[in-house]
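Let me begin by handing over the structure; questions about it come next.
Up next is chain A:
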Amino acid sequence: MVKKYLSKIYMAIIFIFLYAPIVVLAVFSFNESRSRGNWTGFTLKWYVELFYDRDIRLAFYYTISIAIISAIISTIIGTFAAIGINSMKGKTKSLILNVNYLPVLNPDIVTGISLMILYISFNMDFGFNTMLLSHIVFNIPYVILSILPKLKQLDVHITEAAMDLGATPMYALRKVIIPEIKPGIVTGFLMAFTLSIDDFIISYFTKGEGVTNLSIIIYSMARRGVRPTINALSTIMLTVVLILMILINKRTSAERVSKFKRKEVKE
Partner candidate 1 sequence: MKNRTKYFAYPYIIWIIIFIALPAFLVLLYSITTKESDGITTIQFTLENFKNFFNPLYLNILWDSIYLAAVSTIICLLIGYPAAFIISNAHLSRRNTLLFLCILPMWMNMLLRTYAWMTILGNNGILNNLFSLLGLPTFNLLYTKGATVMGMVYNFLPFMILPIYTALSKMDRGLLEAADDLGADKKTVFIKVILPLSMPGVISGIIMVFMPAVSTFIIPQLLGGNKNMMIGNLVERLFIINGDWNFGSAISIVMMLIILLSMSIMNKFDIDKEGGARLW
Partner candidate 2 sequence: MDKAIIQLNNITKKFDGEIVLNDINLSVKENEFVTLLGPSGCGKTTTLRIIGGFEIPDEGEVYFDGQLINDLPPFKRQLNTVFQKYALFPHLNVFENIAFGLRIKKMDEGTITKKVEKMLGLFNLKNYGKRRIDQLSGGQQQRIAIARALVNEPKVLLLDEPLGALDLKLRKEMQHELKAMQQQLGITFIYVTHDQEEALTMSDTIVVMNDGIIQQMGTPIDIYNEPENAFVADFIGESNILDGIMHDDYLVEFLGKKFQCLDAGFGRGEEVDVVIRPEDLDLTPAGEGKLEGVVKSVIFKGVHYEMDIEANGYEFLVHSTDMAAVGTSVGLTLTADDIHIMVKGE
């Protein structure tokens, strides 16, 4: 019994530690003054100002559009690459896998500067394109790594069975393989999207004139003192994420329950 209470207290402390800064941010997004430490009164003005802050609006736009585009492109390239890699054998396969692993293992800062050097060597203009390209580069390995296990689980004979039943290889790919590995593809896409939205370091080294994302804005302002508008924005973003997560959780658990019920009826 005592143990039970001890573990409850322990987890409570951990969660206080994890959530204290988030609560602070949310609370101070309603703070009247700009001061970081003192509460001077309730206001919604930072939320209103948010809509008029051009820098933040622009950075928000770039963050979201780069996240969506890079997640889509890297999911497409990654899916095909994973299917290809999966049917390779021997040394080529392990060589590709190892190189593919490099951006995952490498510190982000090394990936960032190496891409920066690459773009400069090719005389590319820094801006939206370089940032997008960089995000695709570091997203694809994660997409591949989340699809490969699903492909490995796939029954070797499943495409053979499809073709035996008259499916062309392309038809088998579309109607059999892709649906089978869909959970991996979805995970890969979500992962790419999240990584992209949260990225700072790689964007920092590959950004261009007038093109930034939210992380970069926060970084550049952090040392001068963040505008409370950022607090407001992050509170909104967190609330949206929270609602989405709860909805997803509810849906999956409801699905599980209904599946279970169906099974019961069958038996």
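As a selection rule, all candidates are chains of the complex that A comes from, given by their letters.
Everything below uses one rule, namely that contacts are C-beta pairs under 8 Å (C-beta built on N, C-alpha and C of every residue); 3 or more make two chains touch, one makes a residue touch a chain; residues count from 1.
No experiment lies behind these values; they were computed from the predicted model shown.
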Of 1 or 2, the one touching chain A somewhere in this complex:
1
Using the touch definition up top, name the residues of chain A that touch candidate 1 in the complex.
7, 10-11, 14-15, 17-22, 24-25, 28, 35-38, 77, 80-81, 83-88, 96, 99-100, 102-103, 105-111, 113-118, 121, 133, 137, 140, 159-160, 163, 169, 172-173, 194, 198, 200-201, 205, 214-215, 218-219, 222-223, 226, 230, 234, 237-238, 241-242, 245, 249
